[in-house]
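Shown here: the complex without one of its protein chains, the others still in place.
For chain A:
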Amino acid sequence: MSAEYPRLDEEEVLLAFSVEPTHDSATLEHYLSQYPEHTQALVDCSIELMMNASRADEDVQVSSDQLVEQAWRQFQAAMGSAQSSVIANPFAQLTPTAFKSMAKRLDISNLFLIRVRERAIDAATIPRRLVQRLAAELGATADAVSAYLGSPPSIASGQSFRSNVKPAVAAQISFEQAVETSQLKPAQKEALRALRD
């Protein structure tokens, strides 16, 4: 009988039950017959709803500053990681060898490319022409690469190979600083600086 409906998890069954216009025994019976696997949860919920319904609508004084702050931090942290998982990492598919040969083709040091990949460089300072070259190498659009570079920095998980710098989520540096401190040869520095917008 209930097989025609998709199976719902406990939370969703309870939410659906909770917003029913009435919570008489017929409603409970209906839900119990549809979701026998959630019997205990439905019984508990029906009791909580019954007790809740007869509670006075009292104003309770709450001091919520800390709660709001904590909840807001949780929200921001969750959105940060949600966003970076939604925005695809165009470097994700590169093997370490492919990564190194890409650095070679772009004529930049591995460290510089690692900093690009790890979003250690402030995206706003990266020349558009460099983004276009990266996109061409990665087989992605320049917009997709921009979106990735502009999302919050993190240690890219599941990707690592030996490097002279310890990976860490650090404050972002500017393109100029990155050019200066990424073990680039003078000619490479020149070439990169020439790309500036």
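Following the convention adopted for this analysis, contacts are C-beta pairs under 8 Å (C-beta built on N, C-alpha and C of every residue); 3 or more make two chains touch, one makes a residue touch a chain; residues count from 1.
One rule holds in what follows: contacts and distances are computed from a predicted model.
UniProt lists the omitted chain of the complex under the protein name "Sigma-70 family RNA polymerase sigma factor" (options: "Protein-arginine kinase activator protein McsA", "Sigma-70 family RNA polymerase sigma factor", "Sugar ABC transporter permease" or "(2Fe-2S)-binding protein").
Among the residues A:Leu32, A:Ala88, A:Ala135 or A:Ile173, only A:Leu32 touches the chain that is left out of the figure.
Annotation: of A:Phe17, A:Phe91, A:Phe112 or A:Tyr148, A:Phe17 touches the absent chain (contact as defined above). Contact between chain A and the absent chain runs through residues 5, 10-12, 14-19, 23-25, 28-29, 32, 39-41, 43-52, 54-60, 62, 64, 67-68, 70-72, 74-75, 78-79, 82-83, 86.
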